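Yeah, one chain of the complex is gone here, protein chain that is, but the others are all in their spots.
Right after this comes chain A.
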Amino acid sequence: MSKRVLLHVGCPKTGTSYLQDVLFRNQKVLREHDILYPADRFDAHFLAALDLMTLPWGGLETEAVGAWDRLAEQVRDWHGTAIVSHEIFARATPTQVARALESLGDAEVHLVLSVRDLVRQIPAEWQENVKHRSHITYAAFLETIRDPARDSRIGSWFWAVQEIPDILDRWGASLPPSQVHLVTVPPSGSDRGELWRRFSRTFGLDGLDLDLAAERENPSLGVPETSLLRTINQRVTSIIAPPDYRPLVRELLAHQTLSRGVASARLGLPPDDHAWAQALCRDWVGAMSERGYDVSGSLDDLLGPDLGTFADPDTVPADELLPPALDTISALLVEGARLRAVEERLHEELREAREERDRARLTPSYRVKRRIVTSLEDSAAGRGALDVYRRARGRA
């Protein structure tokens, strides 16, 4: 029976990919210390979240059948501490939360929520939308999420996974505050290891010999790069299906190519939106500071950075789009060449297989048999005779 479950349910864009990568790659070391991170593939907990929340996801959901129940069973059967982590759990409804907590058995559940200020989360979420096929402009995105009705697909999703007090109400309502842990993302410019130290303390990983090399991250893009990607989406979203978009645009272009533009301006908020976001965060901090949660870092981290210079991604001039556009063309040509080489190799293999088959068919006995079969296939009686023969030979 598991003694303790650390249930990390969000938020997106708070270093979760890095954390999950470390946990996934260090499963063996963790087990040696009675910590279970049950995942046979990197996205195992993502699939469990899709299953728990009945979320179709561009075809990936067919790999998620029964994933939550399997995960919960492994957690229930574990004798020590178990960790479950995926940021889209943040979106679960109260009914789904109740089901999830019930299925974890009588283990002591600790809720973990990693959080970051809205001043940085809003631009990051727009980028994430752009990396998931959206071509909404930044201005329209800001207007959408500021609409109190939250009627749109983007608005309803954004607040479901980013409104920290609401997520805590849904997930933490049945837990004592001492079992609810907030990990705040340190301010920009902090030591790169600080976020990991906060995670490590909360998850009880201090002192373990873990491989912390970053193999999988979700890098952010600069302003011109995001603007270019959005423009590309305008052209391709309607004609590139999700299974092709994921490897070609999101992975190849966004993650492997455009994220290299480290010198580009970073995206922030316009002054009015900045003031609104900070005021909202201040309200949240006020509400949460009275709840008595365990906080790794400081709730003040949620107030976000001061207003900086705003570079508008909706009005990036063409000369700034040109360098990343050339990088994009170059990356696609290299990928095209690689795929051509793969195609060429497959054609070669097919040609060799056909030659081998044709050599086998050159024998006189094969030719005679072929002629007999061909003539029999031309009549119903012949086909019947062939069928009987094939059945007798066990080839039908």
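Here is the rule we go by: a contact is a pair of C-beta atoms (placed from the backbone, for glycine too) under 8 Å apart; a residue touches a chain by one contact, two chains touch by 3 or more; residues count from 1.
FYI, contacts and distances are computed from a predicted model.
Going by its UniProt record, the hidden chain of the complex is named "ATP-binding protein" among "Choline dehydrogenase", "Ferritin-like domain-containing protein", "ATP-binding protein" or "Cytochrome P450 monooxygenase PikC". Contact with the undisplayed chain is limited, among A:21, A:87 or A:163, to A:163. Annotation: of A:238, A:315 or A:363, A:238 touches the absent chain (contact as defined above). Checked against the hidden chain, the listed residues A:55, A:175, A:208 or A:299 yield one contact partner: A:55.
If you put the missing chain back, the residues of chain A touching it would be 50-51, 53-56, 61-62, 64-65, 91, 93-98, 148-151, 153, 156-157, 159-160, 163, 165-166, 169-170, 238-239, 241, 287, 373, 377, 380-381, 383-388, 396.
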